[in-house]
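Below: one structure, written as structure tokens.
The other protein chains are all here in position, but one chain of the complex has been omitted.
For clarity, chains are labelled A and B in written order, and residue numbers in each chain start from 1.
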Amino acid sequence: MSKFWFFKVILVAWVLTASPIALTAPPAGDALDIAEYGGKVVVLDFWASWCVPCRRSFPWLNTMHQKYAQDGLVIIGINVDQEPGDAAEFLRAYPAQFMISYDNNGVVAREYDVQGMPSSFVIGRDGQMKARHLGFKVKRQDEYEAAIVAALQQEKVE
Amino acid sequence: MSRKENRSISAALAAATCTLLGSGVPAPVDAQEEPLWDFNTSLLYYGEDDDRVKDYSVSAIARRMFVDDRYLTLGLTVDGLTGATPSGAIRQDVPQTFTRPSGNAAYTVPAGVLPLDDTFKDTRVALSAGWQQPVGETSLINVGASASKEYDYTHFGVNAKFARDFNQRNTTLSAGFAYSFDSLDPVGGAPTPLTPMLDVGDTSNRTGNPDKDVLDIIFGVTQVISRNLVVQANYSYSMSDGYLTDPYKVLSLVDASGDTLPQTLTPGPSHQYLFESRPDERTKHSIYGQAKYFMNGKVLDASYRYMTDDWEIDSHTVDLHYRIPFGADSYFEPHLRFYTQSEAEFYQLSIPDSQPLPSFASADYRLGDFDAITAGLKYGWRTRNDNEMSVRVEAYRQTGSVPAGQIIGNQAGRDNYPDLNAIIVQVGYRF
Partner (left out) sequence: MRRTIGLAAATLLFCAGCSSMGVEPWERDILAKDEMQLTTDEIEAATDDHIYFSKEASSGGRGFGGGGCGCN
């Protein structure tokens, strides 16, 4: 029952680290405490209903999910909306095939030192930060995809 | 707080597990496309009372978005102007006859009535185009051009602005300039300043097509103060060079008792009037501050501008808009504007015959000492097809006065300053 194993790991991690969030990054931003994603490439994408470029990034993130989920890509769209309902309205217009999580108080955003909206962080199979990009430019989609592919191609370091 | 976040992250992780195990149903890939075109259109009516200026106007701005926050903006405005405007001559207790600016006809103003020149039927077409794009990671550039044409006035202009963000886009510094080259083709030709209004058909004191250049420069800083408050401060410099006089305006030449001197040479106007004269250069400085403050769904927009120039005009403007949401899909927005200006150094009600002619003189009420107030209400709503419509109705009132030292003799008993009362009605549709 792997679902319950996940919860136990989070609870233990939370208690041990005394940190409010399971996904944390120390100020240096290198190693991440996402043990349950060991072996997977995680893309954390900070988005908001009021962020106009996010309307373009969502279809692209869906494409990435379709192409690379079987290779071990996990995309988590971290929503920073403070007004309830705004995120749901955005998702109705721009549906996401990837996971969405909610960071209404910006705690995770602060942990990751988000410099602008939207922001994307690529975390490798070894839990190390591989790439980050600020903003979403359609013309740089290939660049963003290349960073994901590079991270996927890396062997997990035991 | 932490437990709730923990739950939502956990729930997300649980959902992830479901997806990874293949139990999730993929959502359709097609998301709503962002519309490429954006239109802002309006119909405007501006009407002054007492047979004065009326303006009907249609405007449209079309904006087309290109990839990665690039925009092309095209604008068109068509105005139809009718009505009369004060010519600068003062009321008299006797009728007055004037030659029209065209020099082709004359018109008579009854005793006691403010002389209005009704040669004001005109259509104006104005076009603008602009291109905006990001520059690097934190900057923005905008370049544009404008042109307008009416029967006696042609304008061409170029403009550019640059803005750069700092402090995680909390601070923006901007700089811009606009350069205009305008040429006038006054009906009948531009009159030589401070020469008399002549008889119908006599254009001996008229010259050709004058022109003027205007350079405007602006520097600004925008600062996000808090989640609810953003402020802006700007400094503007404007330099106008060339023909700045109004070719249709006159001043009455008066005697020691303040009455307009009759014209002794006949035929011609009934009294003596001199065409006005303004300097050929004007430098203005303005500082402007604006704040937008959000409080529980309502937005207060407050701005202040101070202007001073080398014509010795000083002005203060306070402009307030307060947007109040009404239901989920509409809003009311009351508007209040206060304006005051001091008269130009060469503004005078009339020209006394007994003194040497001044270098510059104008009785144009728009260069005088007046206060103005605008009060209006706008109502806006989201239409059934998810577009925006709005209606605003405003009243504008100017009340001025002539400096006491300029009032001569019999002028004291009369209402010398032409007050202005106008209504503005504008309907807007954005889609």
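By definition in this document, a contact is a pair of C-beta atoms (placed from the backbone, for glycine too) under 8 Å apart; a residue touches a chain by one contact, two chains touch by 3 or more.
Source: prediction; values computed, not measured.
Colleague: Touch as defined at the start, partner being the missing chain; which of B:Thr97, B:Gln223, B:Ser330 or B:Ser401 qualifies?
Modeller: In the complete complex, the chain left out is touched by residue B:Gln223.
Colleague: Any idea which of B:Thr108, B:Thr123 or B:Asn170 touches the chain not displayed?
Modeller: Of all options in B:Thr108, B:Thr123 or B:Asn170, contact with the hidden chain holds for B:Asn170.
Colleague: Out of B:Asn142, B:Ser183 or B:Ser330, which residue would touch the omitted chain in the full complex?
Modeller: Candidates B:Asn142, B:Ser183 or B:Ser330; residue touching the omitted chain: B:Asn142.
Colleague: Quick one: which of A:Leu44, A:Leu61 or A:Val80 touches the chain that's been left out?
Modeller: Missing-chain contact among the listed residues: A:Val80.
Colleague: Sort through B:Thr245, B:Ser277, B:Gln348 or B:Gln426 and give me the one touching the missing partner chain.
Modeller: For the chain that is not drawn, the touching residue is B:Gln426.
Colleague: Quickly run down the residues of chain A that touch the omitted chain.
Modeller: 46, 48-54, 80-83, 86, 103, 106, 109-110, 114-119, 135-137
Colleague: For chain B, which residues touch the unseen chain?
Modeller: Residues of chain B in touch with the missing chain: 40-42, 44, 46, 57, 59, 61, 68-69, 77, 134, 140, 142, 161, 163, 165-174, 176, 216, 218-228, 230, 232-236, 238, 284-290, 292, 294, 299, 301, 303, 305-311, 313, 315, 317, 321, 323, 331, 339, 341, 344, 366-367, 372, 390, 392, 396, 398, 420, 422, 424, 426, 428.
Here, only the chains that are shown with their structure count from here on.
Colleague: Approximately how many whole Å separate the CA-defined centres of chain A and chain B?
Modeller: 49
Colleague: In the complex formed with chain A, which residues of chain B make contact?
Modeller: Residue list for chain B touching chain A: 1-2, 5-6, 8-17, 19-20, 26-32, 34, 67-69, 137, 168-169.
Colleague: Per the contact definition, I'd like the list of chain A residues that touch chain B in the complex.
Modeller: Contacts found on chain A: 2-3, 6-7, 10, 14, 20-23, 36, 53, 55-56, 58-59, 62-63, 66, 69, 74, 76, 93-97, 99-103, 105, 107-108, 115-116, 134-135, 137-139.
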